[in-house]
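What you see is the complex with one protein chain gone and the rest in place.
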Amino acid sequence: MSTIAERIAAAGTGNAIELRGVSRYFGALAALIDITLSVRPGERRAVLGSNGAGKTTLLNCVTGDFLPTLGTVRFFGEDVTTLPPHERIRRGLRRTYQISLLFQRLSVRDNVYLACRGVSRGRFSFSRTRASDAIMQSVADLIALVHLESVADSLVGELAHGQQRQLEIALALAGAPRFILFDEPAAGLSPNERADLVAILTALPAHIGYIIIEHDMDVALRVVERVTMMHNGRIFKEGAPQEIEADPDVQQLYLGGSHA
Amino acid sequence: MTVTQATGSGSIGVGGPQPDSVVTRWVYAHSPILLLGLLLVLLPAIASDFVLNQIVGWTLILGMIALSLMFLAGYGGMVSLAQMTVAGVAGYMITVLGASSLPSISLFWPWWAAAPLAIIIAVAFGTLAGALSARTEGIYTIMITLAIAVAFFNLTLQNWSIFNGFNGFTAIPAPIVFGINWRAPVPLYYLILFFSALSYAGVVYISRAPFGIALQGVRDNPRRMEAIGYNVTAHRIAAYTFASLIAAVGGILLVWLNNQISPGTAGIEATIDLLVIAVVGGLGHPIGAFIGAIIFVVLRTFALDALVAVGFDGRRFQTIIGLGFLAVVLFSPDGVIGLWQRWLARTRGLSGRKVR
Partner (left out) sequence: MAIVNGNSNQMLGGGRGADALARSIGHHPVAALMIAAAVIGVLWLILAAWPAGFEDVFGRKRLFINALFNGVTLGGLYFLVASGFTLIFGLMRNVNLAHGSLYLFGGYMGYEAVEWTGSWLLSYIVAFVCCAIIGAAMQVLIFRRMEGQDLRQTLVTLGLSIVFSDLMVWVWGGNTFQITTPDYLMGPIPTPIVVAVKSSGEAIFLQYPRVRLVIFAAAILIGIGMWLALNRTRIGVMIRAGVDDRDMLSVLGYRVQLLFLLVFAFGAGLAGMAGVVGGTFQSISLGEDSHFLLASLQVVIVGGLGSIPGAALGALIIGLSEQIGLVYFQNYATVLTFLIMVIVLALRPQGLLGRR
């Protein structure tokens, strides 16, 4: 992994993602309380915490699946708090889902094609795409990147779980992402598949930052340079991976946690 | 078995092995529909005017309007009961703008002004219906579009200044263009055939265009579509606009075929019959709309005699329709197409060929 300084130089100044005072209530339940968080462009961050800590809700506020009850969300300096999800995606944000949200009745190729088309022009086009069009090359490249060439024309419903998770990642890499949010990408993967995942994440271009939510600390701590810990809807601690691992408060809260 | 299941076949932009010539391969793959097309083109030579217009012509028009429903429901997951209404709006508008039996209401504009404007008004209406239901959950679409359909029916029934209440209009002829009298049986038939073939081909083609594929994505996973950059509401509304275009043209042809329009044309019974047609034929492929239409038309034309022969009151046609519809929804929700696909799968399975 290259240093933060190099990355900042590559991506310019200013924060990629900035949350200020974000809170999210569901009736009387507070899922997020006064979250203030900044992530630099090109930075690799993990958000960890037990179930119910608010990690996925945080993600959903950044992507626009939910609107925060209070607070603002900025993406590369622009206030996107009330922008609908598809607008944020077109500005370079991407995400994956904890449980793969794929198009079951379409082929792998169609799924990737939809993702590529979604962030380019011609979404409403009435003329069919030819095999020779440039976008099909991007589709082929993405399929190769996640090693799904052999099943490219199978329906998603026929894929194995690990393959579906690969496809999920491919969708997030379509177009020209500037920042990606990974929601528990390692869920349900075998050790080999986890190694593949780590390889894909570390091989991402330097200017693409990401936030990864994970339970599996092994995977998470290996692919990030900074960790944010959440507990009961608040940010509990922030620091480098080694610091967090060694922190007594963290160890107390997550005694017997998933890493050795 | 699911009710809605349309997918364009084949993957996007894939070439595959290249046989003798692209054209030969295409013709071979599409031989059934091409044969049917040939038969339809040659039909006037063998069929009577009655069969031509009252059976086949009416089938093609109903099929067109049902096709607009299939497009929305099969590819978009939106079961819109407002499609017959859109056709009705177009029919009423061309009557009011063009020629009819009532000079006190109709404006008698020439066809090249009346028809396009009628279509525009109908498409605007259909788009509005889409806009109203696009932001709600799937099941609400049936409710909202049904409410719109019934509201329009009530309006045509109660309003006399524009719609002439339950009397409606008669004498709404197709125009004379390029020296051909399009209201004569054979030219009218070809007009109908042309537009229904055009809409069928259009829907099949567009189902694999970016617009069509995006619509199917919206059907299958609207949340994910938002998360990969699509404005789901905009796509849904655009789908309604396209579907309304087809329904509007169908509505004008219907009025020219029947030479009359009244509230019952786009009434509650007609609206529900259209859904029955689409579902019975099968929402899985555009041809389903026309399959359902021919079944309906044949039943409607001959039911009276058949019912009486069996000893029932000939007027119990709607009961037959209702029972037939129930049978399909209960035992083969993907319609006749579904039955045919399962029959194909069984026979292929018996011969040992791999089945998808």
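Labels for the chains are A and B, by order of writing; each one numbers its residues from 1.
Basically, contacts are C-beta pairs under 8 Å (C-beta built on N, C-alpha and C of every residue); 3 or more make two chains touch, one makes a residue touch a chain.
In this text the structure is predicted, and so the values were computed from the model without any measurement.
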Hidden-chain contact residue, picked from the options B:155, B:308 or B:344: B:155
Absent-chain contact - pick from B:33, B:102, B:147 or B:180: B:147
Touching the absent chain when the full complex is considered, from B:48, B:167, B:319 or B:347: B:319
Chain not shown, touching residues in chain B: 2-4, 79, 128, 131-133, 135-136, 138-140, 142-144, 146-148, 150-151, 154-155, 158-161, 268, 272, 275-276, 279, 313, 316, 318-319, 321-323, 325-326, 329-330, 333
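The definition used in the following text is that only the chains that are shown with their structure count from here on.
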Cα-centroid distance, chain A relative to chain B, in whole angstrom: 43
Of all residues in chain B, those that touch chain A in their complex: 5, 7, 11-15, 205-206, 208-211, 213-214, 216-217, 220-221, 223-232, 235, 238
Chain B partner contacts - residues on chain A that touch it in the complex: 63-65, 84-86, 89-90, 95, 97, 101-107, 109-110, 113-115, 117-119, 122-131, 133, 136, 139, 152-153, 171, 174-175
